[in-house]
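Now for chain A:
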Amino acid sequence: MTSEIIQLIQEQEPQIIEDDIFADEDSSQYLSFVVGEEEFSVNILKVQEIRAWEHTTFLPNSPSYIKGVLNLRGTIVPVMDLRIRFGFKNPEYKPTTAVIILKTVDAERERLMGCIVDAVSDVINVAENDISEKPDFGSSIDSEFIDGIMTVNNSPVTLLNLDALLNLELIAHPFTAQKVSNG
Partner candidate 1 sequence: MAKILAVDDSTSMRQMVTFTLKSAGFDVVDAADGVDALEEAKKQQFDLVVSDVNMPKMDGITLVKELRNLPAYKFTPILMLTTESSNEKKQSGRQAGATGWIVKPFNPDQLLATVKKVIG
Partner candidate 2 sequence: MEIDLSQFHQVFFEESLEGLDAMEEVLLDLEGEADAESINTIFRAAHSIKGGSSTFHFQEIADFTHLLETLLDEMRDGKRQINKEIVDLLLKSVDEIRKMISHIQNDEPVGDSHKELESFFSELLSGESSAEGSEKESESIDIDESESKFYEIDFFPEPYILETGNEPFRMFRELAALGEITVSANLEKLPDFDSLKPESCYLSWKIILDTDAQQSQIEEIFEWVEDDCELKINQFAGVSLETQPEPISTEPSSMTQASSEKNQAAAVPGKSLDILDSAVPSKQLQLEQTKKPESKAAKAPSASIRVGIDKVDGLIDLVGELVITQSMLGQLGDNFDMSKLNQLISGLAELEQNTRELQESIMRIRMLPIGFVFNRMPRLVRDLSSKLGKNVRLEISGESTELDKTVMEQIGDPLTHLVRNALDHGLETAERRIESGKDPEGTLRLNAFHQGGNIVIEVADDGGGINPQIIYDKAVERGLIQPGADIPKEQILSLIMEPGFSTAAVISDVSGRGVGMDVVKRNINNLGGSVEIHSELGEGTTFTIRLPLTLAILDGQLIEVSGEVYVVPLVSIVESIPMSKVEVSRIAGNMKVYKMDDGYIPIIDLTREFQIKGQSPSNEEGLLAIVEGENRKVALEINQLLGQQQVVIKSLETHYKSIQGVSGATILGDGKVALILDVVGLARRASESAAGSNSQVA
């Protein structure tokens, strides 16, 4: 499943760029995935790659949803378990469990963050108009992380606000105020 999606992304990529440039209507592509029992999505341009779940190295004193760091071809990338972040109980690691490597841009630098999801679903084409405002209530997750709701095959898909979700300042580490020396 995951590998199919990866292939799908790879096949679609050039076209995405084209769509982006020559968009005749404001339609974009999104990667949808399952966390807990809900469907979520992110703009596909924010997806660097998708990997199967693998061992991560524990980071001291991290919040429980930071699972650690992994080696992405020589760079050290942090990994967040979205299931824990969104408050879903007892996440399991199954064959469909995947890590989506997402890109985000801080003030100056482009950062990467891996996000653990229960399964990757599909690449979907959604017009800007078909994304509704985020609801004030009704979702199981913090509305701060939501950009809007889209409807795909008659079921709701939550579009995530990556800037908020991946914001390092919101990821609390005790004692991190003091800069670590010797590095």
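Here is the rule we go by: a contact is a pair of C-beta atoms (placed from the backbone, for glycine too) under 8 Å apart; a residue touches a chain by one contact, two chains touch by 3 or more; residues count from 1.
A quick word on the picks: all candidates are chains of the complex that A comes from, given by their letters.
Keep in mind that what you see is a predicted model, and the values were worked out from it rather than measured.
Undergrad: Just give the number of the candidate touching chain A here, out of 1 or 2, all from the same complex.
TA: The answer is candidate 2.
Undergrad: Help me check something: in the complex, which residues belonging to chain A touch candidate 2?
TA: For chain A paired with candidate 2, touching residues are 55-62, 68-71, 74-78, 108-109, 111-113, 168, 171, 173, 175-176, 178-183.
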